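Complex shown without one protein chain; remaining protein chains in place.
Coming up: chain A.
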């Protein structure tokens, strides 16, 4: 009986670990949104050994620059980040990303606010690699006024701030569909099944069959060939969505590759340490219990 009990306790312990792991993911699913998915070919950065595809990050930056950044800012990101290790424009020749000519060029395309030290006047000047990406609007009121009352969220950490991360970004960008019959979508709003929301008040059909998803002020931002990729990749909506999702994933956690690499080393070390300690434990406790 006692042995059964001990086994039961061990099983419970394992169950507790499993429950802990399981609790994190599904428990917090927001509202009634469709579960986000990765592109068919998958994301190269997913999984414990996944790394970013530098070509994809560069394409993703181009989509961000030419499409997203018309309304969205990414103020936590510095230009130099683009040229740091594992970043989109990292170049082995320039260990210090501030020296990277591509990064310098990208920075100089942006105007950032500053103060003229001679006169004290507020001015703007071309950005340098050490500057952050500038704010898009002076304040949230200006942002709302220019975007039909909705404030475009800052995209610096968007992949960490949404369930599903890059999968969510990809799914949202490619997921716009015509609203189901019976759903009232106001002027300037757009239905998307991947958007978190509650559509009960806009739904005139069966109250038990309220469509999943929500409405957002952003019109479908991508259409085929909207940008021209420098590497010749065909700019389909799917391709641009996947590329910009990868770029934003990197932007949200620029040290992810280093983190995973470090983790592999740490785990190998701990497993070896566990082996040695277990051997010592067996030898010491032999005949003691």
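The working rule: a residue touches a chain if its C-beta (ideal position, glycine included) is under 8 Å from a C-beta of that chain, and two chains touch if they have at least 3 such contacts; residues count from 1.
One rule holds in what follows: contacts and distances are computed from a predicted model.
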Not-shown chain resolves in UniProt (candidates "Branched-chain amino acid ABC transporter permease", "Cytochrome b", "Xylose import ATP-binding protein XylG" or "Methanesulfonate monooxygenase, hydroxylase beta subunit") to "Cytochrome b"
Considering the complete complex, identify which of A:69, A:100 or A:156 is in touch with the unshown chain. A:156
Interface residues of chain A (partner: the chain not displayed): 1-3, 5, 8-9, 12-13, 15-17, 19-21, 23-25, 27-28, 30-31, 48, 76, 81, 153, 156-157, 160-163, 196, 198, 252-255, 259-260, 262-264, 266-267, 270-271, 273-274, 277-278, 280-281, 284-285, 288-289
